[in-house]
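Removed: one protein chain of the complex. Kept in place: all other protein chains.
Coming up: chain A.
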């Protein structure tokens, strides 16, 4: 079996020439088994579509039938296949209705936003003449519809709106720019093709559905990963009640080496559907396993081995069945009508996958061999994000599974459970270097003469308890 299909940078030049081949014939590279350049999309790949600079974020899988609805236009995602991540698209009216086409921005920026003469021009203008009576725009909705019928592009409509605005000329350069941007978003929306990384997956969920990821902010997630020393070749134990985000983020750092073992108390594993959004290769997926906590702690029994063998068979099946399901086309996470939190999109798609008879790629049951090795050596680190479980009683069971000197982190939205847990760890002398920390993140607007922190910020990223396990004497 050919292995090592994950991003390998060693043969850099070989990779670049390969990239050229992929661009030429993207359709032929749909099997995860073939080497792919992760910077170019392929048929069946998972992408994050960023519409109008973060206004709308959509996770999608690029397949023949997948579509994206922008405004009242439905566009096929087919033109995105084989394009480099980071490329921009806009809607054009093609022969068969609206379609997405590559938009190449000019190198010097498009809208003159980096003109250095803001200061000089700025002073003379202010808003004293501005009257908010809704009469500034002489172009009516009918006029715009008429322009559309005549085949005007979005950019042309924006230009017309500006030309017909009585107040535009008197606005300051800053508000002119704001006006243009606002109109552009409405009449000439842009779609940015993003690589699904832990960074943007976390940010997208945090922005749209923070509940599903337990309000885990991206800086907090990044701290969890480093404080737990997540590194290639390590065996990482996670308790992930944040939809699989933590498991996926760990797997991303392992890069197809070591293991991330997703464990759970009781008999029902926690859902980890977010893992499917990452474009993990087969090799990385094989390193994402799950196991009930009892099996990691108890001495092995015959029954578990039998289960293991059955799972092993299933495993093989899933390997041969590695073609991405195309039944799932768009995983929309920003539909404004979707008020119902219970209708989680990734889960819906997951059940679709199961219906079509294809098992999940990642998250198979841990092999007995692996479990035995962990029992012998211990896990190299532990990450817990389990808002609905009593942390201390969970940790008492889990900590003994860690190697000596192994770091661990626990994420929680509330301080008290962590404080109690930290206190108990001190009393029981189970760990040292204990610390509770709370990250704080502020973003800035940096513009000529207009630099300041954003008016709105997220004020809470949760708490982290970190520590290092020590040998019990």
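Keep this in mind: a residue touches a chain if its C-beta (ideal position, glycine included) is under 8 Å from a C-beta of that chain, and two chains touch if they have at least 3 such contacts; residues count from 1.
In this section, contacts and distances are computed from a predicted model.
A chain of this complex does not appear here, and its UniProt-recorded name among "Ubiquitin-related modifier 1", "UDP-N-acetylglucosamine transferase subunit ALG13", "ER membrane protein complex subunit 2" or "tRNA (adenine(58)-N(1))-methyltransferase" is "tRNA (adenine(58)-N(1))-methyltransferase". The residue touching the chain not shown here, chosen from A:73, A:148, A:199 or A:396, is A:199.
Between the chain not shown and the residues A:67, A:101, A:138 or A:226, the one that touches is A:226.
Within the whole complex, the absent chain has one touching residue among A:99, A:136 or A:419, and that is A:419. Interface residues of chain A with the unshown chain, by the touch rule above, are 6-10, 12, 16, 39, 84-88, 104-105, 107-109, 113-114, 116, 195, 197-199, 218-219, 221-223, 225-227, 229, 231-234, 252-258, 376-378, 380, 403-407, 415-416, 418-420, 422-423, 426-427, 429, 432-444, 446-448, 451, 453, 463, 468-471, 473.
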